[in-house]
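Each remark here refers to the structure printed beneath this line.
Removed from the display is one protein chain of the complex; every other protein chain stays in position.
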């Protein structure tokens, strides 16, 4: 009997391809359901935002229950996301706080997190349900914005916390203090603070290094820095970062988490960024290889001997 | 009474400025010596390669003993290096194996390791001898070159292990396996594998990130990679790296450790690179700040508010 | 007698330092005026936006006339700007259309265009008025935004034309056609199209090359491109560039000229960018060296022999 008795289902909205894959997932879970013994109490929970797209799917005996994402977080012991890394990030920030592991089925572009191809749904899910999978724990970042010492906003990010100029394209001035020591003073278009998970996303476009997902480290990557000798900086994941937005900025810069949550800042605001207390657990099919994904997703070449 | 009873002295050769500073160091140690009680048994050991430059220095009671660098490693509980990071690197690979902590006095150019200015010799050394200092432990890398399974050379590096083409400027082809997984297959001018200590040295020129010295991580930085989507990669310091030199290279590439030890390779050779069992302990004056050093050495700007 | 009989004066607003320098400039021009023969008809024209700051300056015989920047363009045969490159850029876009040469006195930060230091006002201006100067002609870019074939906005830039995402931090998708050939298809934070003059400004922060001011070339520099193999591209200054903003962008991207003029775009808009018919003429004191400015402004090191 599988260890996963309550399985949640989340998908990117407004995508026929996602709906098609959701159907396959449901059919697969339903079939597995029937093959269970009578003692089975597997329950399927569907995110209410996508349940309308699934009408008419006959799941046999059990059917499914709908609810909002927090109900899924409370009830499920596994959540399956169908979509791209964007859908995964959005669900991850919730599931991490409930400690629910996730699986990603790729219907999007890049897919470092969503690493199951849609045509491998049945094979991969049956493996995972049978307990055959690899676990990858990912830490997240939390960001707290303080104005005159009072918190005016907070967010969390599995990939990154980004400072960017918001409405204008003017360079920002900001300071960074790391573990209490003044570190980095910059004029730049912004700053990306990335986890290893985020190191293959936006931070990579801005010149940051690739960090192995298991690394306990954070990368600080300035965007288009005015000072030509600025370089990406990698510090411990336990570092306490304090970003202070320069007083003489004429704009309202924005702190974005995973490019999805946004906090509007003002000159003089402080942003405290540190490792989030919650971690996300991602399940991968056996034989998942981070570097293989780098090669295929990032366009690295094949073996040296194949280059000739 | 100081905890350091046997102090070694090493310096860059053929440099009048270094000799001048060595005199100040000796005078300072000698003075400290006299101020010790009768129970003091502080002994000063001077690297035989520089002792000739020190003739005529009157150290009072104790004088000093000369010997080779390994004798210093065996006898001393602190070694002072006067020179640049090059002198420090050279001594560090020996002292790490004897577990002897080091202090660096800067008479060279960059000085991330040699962080005491020559005019602060007395103030800094008396602090350190009085037990007031900060400790920074640095891990090192070991490299073993195998040909048909047999080791043909080995080396160690505090900064980096570098693969480069040696006599020609032809691109090299090589594979990298990390913890048994095929990772990176490249055609490039070479590859820099750097510790956090080395991340502010050669690896930085080649586009690698700056890593905080306390980080347990290794950076792999390809040099002028043919594949434009290659990027620096940061992995755990516990990772086991295996570099295989492509069979179709027409040259004899070289593995260099800290730019000082060299092993000539051949196509097909394997290079195993991992964390060295020995660590180097560096002592710094109190108030030593890594980021401050970055700002002054790398040309980062001052406070955001000063930029206007 | 000088060839410059009508001299305009423009300055950055709200800056006491600029006002102080403007006084020195006026005093210097007034003195030169008195030394002229009776035939002299030198007239001084002051930008009306700064004339209020100059009250109480006694220019002796001639005094000065105030007017808007276009009057200065029509009447003057030399315009002096006191401020930073920002002030210079703003005036340059007007003066280029009137064919009036400019001189820049630096009270700002970088100063590739404003290359006279405030304490050299008298020496430099008297040289220039005496006809001793170097001429540097700079081409500009024009940008025309078309929506369904109709022009909805236009602008010009001495430094650059920049596509950026405006209110959001979402990546943009866009195509570029060069001289009718499809060239570059990108997802990125934006694109900088820079003249040689602009190559040491924003484009440099984004990884573009430095181009000598005399070069007839345009650089296209993608900002944080999603595709890791994207690189800056340099084409002839006569190239006709057409940028098409992808249909599926969910935001209203902005075209900015010199960071000062802005046109709000929509998905599907076309932006035609080409060399502007007008050129800006900048006068420099004799001995002006572009590379010397690079060294001092960009932090390049001194002679190789000084590095040891």
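Labels for the chains are A, B and C, by order of writing; each one numbers its residues from 1.
Note that in this section a contact is a pair of C-beta atoms (placed from the backbone, for glycine too) under 8 Å apart; a residue touches a chain by one contact, two chains touch by 3 or more.
Source: prediction; values computed, not measured.
Within the full complex, the residue among B:24, B:42, B:147 or B:226 touching the omitted chain is B:226.
Considering the whole complex, the residue from B:3, B:167 or B:296 that touches the absent chain is B:167. Among C:117, C:152 or C:233, only C:233 touches the chain left out of the display.
Residue C:175 is the one among C:48, C:175 or C:261 that touches the chain not shown. In the full complex, chain B contacts the hidden chain through residues 162, 164, 166-167, 169-170, 188-190, 202, 204-207, 223-226, 228-229, 254, 256, 259, 298-299. In the full complex, chain C makes contact with the omitted chain through residues 173-175, 178, 181-187, 199, 204, 208-212, 214-217, 219, 226-227, 229-236, 239, 244, 246-248, 289-292, 294-295, 298-308.
On the side of chain A, touch with the chain left out of the figure occurs at residues 109, 227-229, 231, 299, 307-308.
The definition used in the following text is that only the chains that are shown with their structure count from here on.
Annotation: 38 Å between the Cα-based centres of chain A and chain B. Rounded to a whole number, the gap between the C-alpha centres of chain A and chain C is 42 angstrom.
Per-chain CA centroids place chain B at a distance of 47 Å from chain C. Within chain B, residues 227, 229, 231, 299, 307-308 each touch two or more of the remaining chains.
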